[in-house]
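The complex appears here minus one protein chain, its other protein chains still in place.
What follows is chain A.
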Amino acid sequence: MDALDVARWQFGVTTVYHFLFVPLTIGLSVLVAILQTLWHRTGDEKYLKLTKFYGKLFLINFAMGVVTGIVQEFQFGMNWSDYSRFVGDIFGAPLAIEALVAFFLESTFIGLWIFGWDRLPKRLHLASIWAAAIGTNLSAYFILAANSFMQNPVGYWVNPETGRAELTDFVAVLTNKVALITFPHTIAGAFLVAGSLLVAVALWHLIRNRDSADTPAYRFAARFGSWVTLISAAAVVITGDIQGKIMTQVQPMKMAAAEGLYTTESPASFSVLTVGSLDGTRELFAIKIPYLLSYLGTGDPNGTVHGINDLQAAYTAQYGPGSYTPIIPVTYWSFRFMIGFGLAAAAIALLVLWTQRKGRTPTSKWLLRAGLAMPVLPLLANSFGWIFTEMGRQPWIVFGEMLTRDGVSRSVSLAEVLTSFAAFTLIYATLAVIEVKLLIRYAKAGVPDVTPDPEPDDTDDAERPLAFAY
């Protein structure tokens, strides 16, 4: 074990952890904004109840996303300083813009929304949650543009004098085709999580507490959440399909690694499940769908998909001796878990809609259990998606330009990076327990009573308690 390994583990753990909170922030901010808009438009109290209820869950999650996000920005410089030196001219810009354009918007307007129930006119208060939601979604674009440069570097040259990558076309970086497709894929994945959370919580109350006066609110939330889940699942599949084709063009090794495809095939079949030896020489057991991989990768059922062995030989010729192959079991299984868990969430959403057809109320204990598992499934799908796309890029930190091992900080000792890894793991694990317990506590508490909010009045509220206080 050396500092490089620990730095990689730390990046993996802190990033996956951060991304447990990000999808809910992205998706739920918009869904809460929609709920509040519905209340604003119809005046129906059930929407206000749902806004406040899911708003609370959103904020419990939001705080974690914010604080774990700062670690991400600092980590590039702390653990990956040679990477930062190499790409800073390109990679720093989207990060700085993300902070200036998106994070300020998000954090300022979240503050206004949380504390503004009695301070702002209704319309402005509604606009605040929308501004925060827009900021959150914008931030995703900039960080994904930065990540896409690592997957498919564009708009740059490597200056032989300075030895670093330098920006030549910023528009090309922002319109990187990997970024353009990864953004909707990631956003759809985020809504899959948010929709599932809506369903899980609402279903729990619907089935456990059937005579509640708030049944109509939960019914709406369960149905709304199911539709969001289904539509996002469709969007995830469509964008994932396009993404696969782009990946086959720009990172063919990643596609081959997703499949464990060792030899070039045309047409290539998709392996649903293969158990074999790691070097691909022996196959013990396999379920395959003919033509599917060719279609996924190229759009043509008879298209050629390059295999790992051929790509490894080609890269060795191009970049010199070395292994250019990711860890195949990791990429193979993370790719399948991503798809499998995502589809499972969609299937449960379909079931929830079916059990509520024509005004019925679901009663099944099994459905309740499935519903409770629901938010966990797309979270796992999101995590495995990131593990797949980042591990599938290895051994590169910037594809074709810099190896991961060359990006690590030389001045940071093993002891230092072990200290930080241990510290982050410990504090993150502690906070995870606290966070989940709080979420469950507030989810169980159910929708709040809503007394009508008086219009803000500047003259006679000197002694009136605040509508919300920490």
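We adopt the following convention: a contact is a pair of C-beta atoms (placed from the backbone, for glycine too) under 8 Å apart; a residue touches a chain by one contact, two chains touch by 3 or more; residues count from 1.
Heads up, the rule we're going with is that contacts and distances are computed from a predicted model.
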{"item": "Protein that the absent chain corresponds to, by UniProt name, given \"ABC transporter ATP-binding protein\", \"NADH-quinone oxidoreductase subunit K\", \"Cytochrome d ubiquinol oxidase subunit II\" or \"Acyl-CoA thioesterase-1\"", "value": "\"Cytochrome d ubiquinol oxidase subunit II\""}
{"item": "Touching the absent chain when the full complex is considered, from A:Trp9, A:Phe115, A:Tyr319 or A:Phe337", "value": "A:Phe115"}
{"item": "Contacting the left-out chain in the complete assembly, out of A:Glu166, A:Glu265, A:Asp310 or A:Glu401", "value": "A:Glu166"}
{"item": "Selected from A:Val13, A:Ala172, A:Leu403 or A:Leu438 as touching the chain missing from the view", "value": "A:Leu438"}
{"item": "For chain A, the residues touching the chain missing from this view", "value": "59-60, 62-64, 66-71, 73-74, 76-79, 81-82, 84-85, 87-93, 95-101, 103-105, 107-112, 114-116, 119-120, 164, 166-168, 170, 409-412, 416, 419-420, 423-424, 427, 431, 434, 438, 441-442, 463-470"}
